[in-house]
Each structure stands twice: as structure tokens, then as C-alpha cells.
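Of the protein chains in this complex, all but one are displayed in their positions.
Think of it as A, B and C in the order they're written, each chain with its own count starting at 1.
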Amino acid sequence: MSRHVFLPKVFHNAIGLGDPVLTVDDGDTVVTQTIDAWGFDASGEQVAIRPNPMTGPFFVRGAEPGDTLEVMIDRMTPSRTTGWTFAPVASNVVDPAITSSLPERGRSIWTLDHGGRVARLAEASAALQHWTVPVRPMIGCFGVAPALNQAISTATSGPYGGNMDYPLFAPGTRAQFPVSLSGALFYLGDGHASQGDGELVGNGIETSFEVEFTTRVLKGRRIGWPRGETLDEIFTVGNARPLDQALQHATTELINWLTTDFGLDLVEASHVLGQCVQFDIANVYNPAYSVACRLPRKAIPSIRQKAPL
Amino acid sequence: MSRHVFLPKVFHNAIGLGDPVLTVDDGDTVVTQTIDAWGFDASGEQVAIRPNPMTGPFFVRGAEPGDTLEVMIDRMTPSRTTGWTFAPVASNVVDPAITSSLPERGRSIWTLDHGGRVARLAEASAALQHWTVPVRPMIGCFGVAPALNQAISTATSGPYGGNMDYPLFAPGTRAQFPVSLSGALFYLGDGHASQGDGELVGNGIETSFEVEFTTRVLKGRRIGWPRGETLDEIFTVGNARPLDQALQHATTELINWLTTDFGLDLVEASHVLGQCVQFDIANVYNPAYSVACRLPRKAIPSIRQKAPL
Amino acid sequence: MSRHVFLPKVFHNAIGLGDPVLTVDDGDTVVTQTIDAWGFDASGEQVAIRPNPMTGPFFVRGAEPGDTLEVMIDRMTPSRTTGWTFAPVASNVVDPAITSSLPERGRSIWTLDHGGRVARLAEASAALQHWTVPVRPMIGCFGVAPALNQAISTATSGPYGGNMDYPLFAPGTRAQFPVSLSGALFYLGDGHASQGDGELVGNGIETSFEVEFTTRVLKGRRIGWPRGETLDEIFTVGNARPLDQALQHATTELINWLTTDFGLDLVEASHVLGQCVQFDIANVYNPAYSVACRLPRKAIPSIRQKAPL
Partner (left out) sequence: MSRHVFLPKVFHNAIGLGDPVLTVDDGDTVVTQTIDAWGFDASGEQVAIRPNPMTGPFFVRGAEPGDTLEVMIDRMTPSRTTGWTFAPVASNVVDPAITSSLPERGRSIWTLDHGGRVARLAEASAALQHWTVPVRPMIGCFGVAPALNQAISTATSGPYGGNMDYPLFAPGTRAQFPVSLSGALFYLGDGHASQGDGELVGNGIETSFEVEFTTRVLKGRRIGWPRGETLDEIFTVGNARPLDQALQHATTELINWLTTDFGLDLVEASHVLGQCVQFDIANVYNPAYSVACRLPRKAIPSIRQKAPL
């Protein structure tokens, strides 16, 4: 189980069909750099084009179609002291009748203060002068090569992952993706220093990061949509429009998980979901919206509950 | 500010156009009984028909069109020791391709144990034998007479409230509704002992309650959709299909709130929502789905933040 | 089978719970007046308020819950020489990103020329100086009292009919509605001199009409959504948001029709729909959108095809 340090030179705006930049073994750890959604790196230089240029792909030995690639997000350290967002909110998240009253969208710079623990607007209006938000790093876009030899823009997402913009894809989470190609071909990028639910302004606080992650191949574990595990929770993510369909994908995937790995039947799984499930609207902005279906571990009947993997 | 005890004799399956059962003053408290979604009361007797028979309407003196009626949910005490739910999950919350594999829906009885602090299935399968959920009472359906002299089924919801099935409409929350008729005509019912996000099985743990609530007329405060306030948070609820539109209503209403009452402009409100908003999918089952747009009070810039009313 | 001439004095902005203005027998014909969507009558005087003030309700003897009320639209004669529409298109029918570039909505007056056979803008821009559209009268909003003692705004629609804005609800069509109350309580209004698919500008050419219709009670024929029959076609209408759900309702209803009345099983009905069905997007503007599922009579296998009723 090696620890690789990888400095990216090329970046990809589509996921799939790229040439691997590094081959790692199952269990290896990688320390690498991600640039921001518009291609600006740690030094503030634009080294790639939008949207969401990816670092990678990483070829993970042993990952074969039908397996699951697990990526433990070990650490995300902002690699510069500024980020950016847009305002006002996107036109599709408010009533159509009021979109014409929204001012034109403009970009704002944020400063990551106090060792990167809080963010504040660099040029704040009076009302926001003393307003800060905690820095909670997350990966906006990551995933593996999609099925059917596709190469899909990093603007959107699907069963293979992609631009899901889900705040729980954060340090401490083990993200899981269905492998469609030998080696999985893992890409990552589009780190956010912070983001509210739904990504209502169309971005999180976009900045560059040093990211450390550890791969793991779950042999023969066949999944349909991205999943995640934290110490306290398990979750699935569905990506589609409208939100209704994203929710259907996520709910179906969580039911599959409960029946396959936790020994529940459909009625038992329904009781658990009916009383204990929580949904997160990850993004309602990208071409595919993302909804997470989340369950506290303590809500899962203990009879056959697996220990954290 | 009186305290009324009201025992309902008649119940309504539509909200609007009913004759008031009690007239109260602004600030009065009412202690009353709600029966369950199928009309079963505290003694287990069916005294009304489905869906969601309502207690009320209560005429609140001083509430006029253009005002807001605030209802503080002071207390909800289950009035019997059993509730019920259905399983499996509703056919519209999973991928259409798998709905044919769902078993037929059946009703399960729950027992409210330990002084009503936890609920467990009365006849649990082996896997759920030791599985309990905490009792967290909430009001599934409540609201005021809708605009335009409508009378709308308690199966659905709208700007006037209705069958929103949102777990945060719970003791400690001040719910707010836009008044369309003199006296507001407030209805309530459909209490749940517990419910997960989305109401995936089509119900919470349905039971009867003793409910205590306090009314307050917010003169001249014009709102568009139901709102709520807790000690720590403010939220709005949008009701529509698909979820996308429910979210648009809720988001628009919260932006209106931030700009009207908290002195933010659209760009400032967008920054706050962009980093700090949280969405809850209240129900994805009823004819109108419900999405809540929620904001921690501490995320609201303090410059002109109002104290809790 | 009498022929009644009825001059309305009162109008309703909600469907359901109104007092009958006239009682007719099964098979009777009624000649009456409808006013426009804003309440302007044949003389251009505003005699009722918006939205869509209805003439009626008519009590049809013999119509009982579980029956179908059929209304043959015999004739629609514009009762004045002007109508109106709004422009530009509604904000929800174009990409959200371009709604802010739409000019403010304004009202345009149309003149019904040549004995009411064509319509043209009263004050046309140069480009539209010689542009006319054929007058094709249709009923925008009609239906019967909804189930569950509801009274629902004429802005929207449901299984009972309502504001469907479907151009095929025109002279020569027999419209069918599910009866929920004794006497059915039939309302009608909101006539259009013309309307494109989707009602993209939010209205047809709104004007007042003399309408002649003939009622018929189809005893024991239980239907779920509005239906229609012309000489050449049969159709069903589903009302909901999003369009996907309106389509599901309409398709389900047409399948039910084919299996119940035409002796097809689900596979046979699927073959017919798969090759021969046509969809119309009636309106994509009202609170509930309307989609029609339409089938040429000649596409229906002849083995048990019923003659036109």
C-alpha cells in the first residue's frame, strides 16, 4: 500500500476515454492537486479550460467491470487563500415569474481566513461585512469512466458519478462508484471550500486543493449509482432531472443496498426508510440534478448490520 | 389571552368554506383533539371518513385577508398507544422499472412504548424485532381557508397549507399561513408520531393527538407560502409537483423573507442561500409534493436581524 | 328533449358547491352565454371577476356519482367582434436563462373579421399587418363538480375537468366528465376564438360566446379523467404537473378505455398506442398542465369497435 504524490500536468473536461496518468494498486494512497472549476490552480494561474477540469484519470489495478471502486477522501487542504462564487441565484431555482427581477449574475471573490477555517467575501457589502461561513471542503465533481465507452462532460453527472456537487463528498467519506472499465479510470476535481444545499448560485466557493485519497476495490460488489459511507451514515446519490427522478434513483439504490447487504426484505426496508430516511438536495443547477438518500447507521436494524467496511 | 378546551364533534375532509366551530382572540390558546388520517379517534373508534379529517375550523378574531396567521404548536400528546403505517414504499418513489417487483401494500400497527417515547412494530419480523424509532410528533395537515372561496381536499396542499407532511411542523415551531378570509379559518389534523423525509410509505405513524396551540395575528404581514420559525431556524414550504417547482416556491418565499424582513438585497440573499441553505423533502407522495427551504438563524447576517417575534 | 335558453346572471370562479341555475333532463339542449376570462360579456361590459367566470352550474337529472356526463358542444358563436391575448410568451415555456430578456407582458386586442371567420390584431406591427388566423372556437374551461365536496378555482383543472384549454374541446366534440354529485353540476366558460398548442401566451383569443350544448347521461359508465369523441377520433385528457404526469394520466385513461369498451387486452392496447397514438399538449401554462392522448378511430381494431355512441 504505497503513497503516491502526483502533480497533474493535463486536465480533462470529460470523464471517460482518457489515458491514465498514474497506475495505483488497490489500497494505495494518492496525494494530488485539483484546480478550480474554471481551471485556476494554486498560484492563481489558469492552466485548463472550463468546465470543471479534472485531475486524472488514475488506473486502479484489479478494478474490473462489475466491481465497485471505493475512494476514501482522506484530506482536502485548500491550496490558495481565495475562492469565488456567482450571485444572484440561478434562474431555474426561483419561480419563473420573478426571474426577470434578478440582477445580472456577477462573480464574487472570497477570502479563506484563519488558516482556512472560515470564508468571507473579499468585498462585502455593509450587510455582509461581518458575515463568515465555515470552510467545509468537498469534492464537486469526481467519478469513474462511464459505461459504453462514453466520454461525458464534467458539467453533468450520471451513474458513474460526475458533477454531483454534494457537500457530503467530503473528508471522512468513502465514496463508491460502479466500475465499467478495467482500472476504473478515476477522475477528480472541482473542489469547493463551502456549499449550501442545491448549489443555488451555481457554484460552491470554488478553489484549488491538495487532495489525499485512498483507493479500494470492492471485488464483485455491483452497484448502480454512487454511494457513500461515513462513520455515522450511509447514503446513495441519484443524478437526473427532474428532482423526482434523481430521488427515485437514489431511493432505489438505497433499497437495493438494504436488501443486498443488510438482509432486509422490501417491506422491512420500507419501514426503515419510511421513518428514518433523510434526503439532501445536492444540486439543482447542473444538467443532471443530484439527490442523496441518507440513512443513519443506528436506524438500520442490527441483526445483520455489517461493520463499517 | 384565554385558554380554550375544544372537543370536536364534526370533521372536514376539505379546507375552506366550513362553518367555524370556535371563535378565538388573537393570542388565545386552544387545547383540542385530532383524529388520525382515517378518522380513528383516541378510543380507536372511527368517527370520520378519510382522507385526513380536520378539527376546526377556528375563527381567529382580527385575522383579515393580507395578514398572516401564526400558530405556535405548543404541545402534541398522543391520545392512544397505537398508530399505523403502510408498506412497502409508494410506487412513485422508486424507479418505474422496479415498481412491479414491490409486494402489495399492507397496513402495519405500531405500539407507542415507554410513555410514548419510542414506537415499535406490533408484529415485527425477526429483523425488526428489536428495532424502534423515537416518537417525534408532528402535524401532517393544517392550514387556513384558501383564496378564491375554494374548498380543497385534505389530500393535497397549496399556498394555504394543507397536507404538507413536514416533520418540522412539530412542537416548538411557529407555523405561519397567509390569511384569505376574515377569521382565517384554521384547520388541523393528521398527526404523526414519527415520519421520515419524503413520507416514502405514504404516511407517518398515524395516530390521534391532544394538541395545544396558540394563535397570533401578524397584521399586515403578507406572505405567499407557509412559513415556520423555531428557536434556531426559519423555513418556508412550497407545495407543487414536480419537486423542482415546490423548491422554486420555497426558495422564492425565503428570498422574499430575507429581502423584506432582514434588509438584504437579492445578491446578499443569494450569498446566504448559496452557502447556508438546507432543503428538506417533506413529502414526495401527496398530489402536491412539499419542499422546505430552511436557514439557520446564525447564518443570517446580523445587521438587521429581527429578534424572534 | 327540450331546448332551454338560459341567460346567466351570476358567475362562479370556482367549480363545485354552487347552487344550480337550471335543471335539465338527460338529452336536453341548452343555449346560453359565456363571458370572457376576465368577465367581459357580449357588450364589452365587465360583469364578473377573474379568473374564468363560469356560467352554470346546470343540474342534469339522472346524473349520479359513478355515471359519466356527456356534453355535446353543438355550436359556439362569438357574441362580440373583439377578443384579447397577452404577449410575449409565458416565462415558464422558455429556457429559464432567457426569461429575463422577455419584454414585459402586455395585452393585445384582436378583431374577429369576415363574419367571425378570421382574427387579426387590431393594432398590428408592420410584420403582422396582413397576418390573420382562422377562428376556431373552443371552450377553455368547463367541467362538473369535483369529488369530495371540493370547490376548485377555475384557474386550474383536475379529473373533473376545469381549465384545460384544449383546442379539441370544440363544436362537434362530445366531452365526457366523471360525475361526483347528483345532477353532475356542469359549468362552462372561458371561450377562445383561437388557440395554439400549449397556450404559450397564457390565453387563447379570449372572447364571449353564445354556446349551444346537449347533455347526455351515460349511466354506469365510470371514467377517471375527461374524455372526448369526435367523428374521427377519441381522446382522453390528463391534468397535472409536470407534463410527464399529465401524459401518464391521459395514457392510463385511454388504455382503460381500450380495454373496457373495445375488448383489447393490455398487450393489444399497447400495440395500438405504440404505433398510432398522438399526443397534444393542450396547455403548459395553468397550475395543472393538460395533455391529450388521442387515437384515430380507424386505428382501433374493428373486431369489437363500438359505433359512435
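Some points to look at:
FYI, contacts are C-beta pairs under 8 Å (C-beta built on N, C-alpha and C of every residue); 3 or more make two chains touch, one makes a residue touch a chain.
What you are looking at is a predicted structure, and each value in this text was computed from that prediction instead of being measured.
Every shown chain touched by the omitted chain in the complete complex is listed here: A, B, C. The chain that is not drawn here is touched, among residues C:V47, C:M72 or C:L102, by C:L102.
Only one of C:G44, C:G66 or C:G196 touches the chain withheld from this view, namely C:G196. Summary of contacts with the chain left out: across C:G18, C:G116 or C:P242, the touching residue is C:P242. The chain not shown here touches subunit A at positions 13-14, 16-17, 147-153, 155, 240-242, 244-245. Summarising the interface, subunit C meets the missing chain with residues 85, 87-89, 92-96, 98, 101-103, 106, 108, 119, 121, 125-131, 133, 194-201, 203-205, 241-244, 247-249, 251-252, 255, 263-281, 284, 289, 291, 299, 301-304. Mapped onto subunit B, the footprint of the missing chain covers residues 90-92, 96-97, 99-100, 102, 242.
Heads up, the rule we're going with is that only the chains that are shown with their structure count from here on.
Of all chains, the one whose mean C-alpha position sits at the greatest distance from that of subunit A is C.
Annotation: the subunit A:subunit C pair of sequence copies touches via predominantly the same residues, more than half of the used numbers being shared.
Chain geometry summary: the mean Cα position of subunit A and that of subunit B are 32 Å apart. Mean C-alpha positions place subunit B and subunit C at a centre distance of 35 Å.
Residue positions of subunit A touching 2 or more other chains, listed in rising order: 92, 96, 102, 242.
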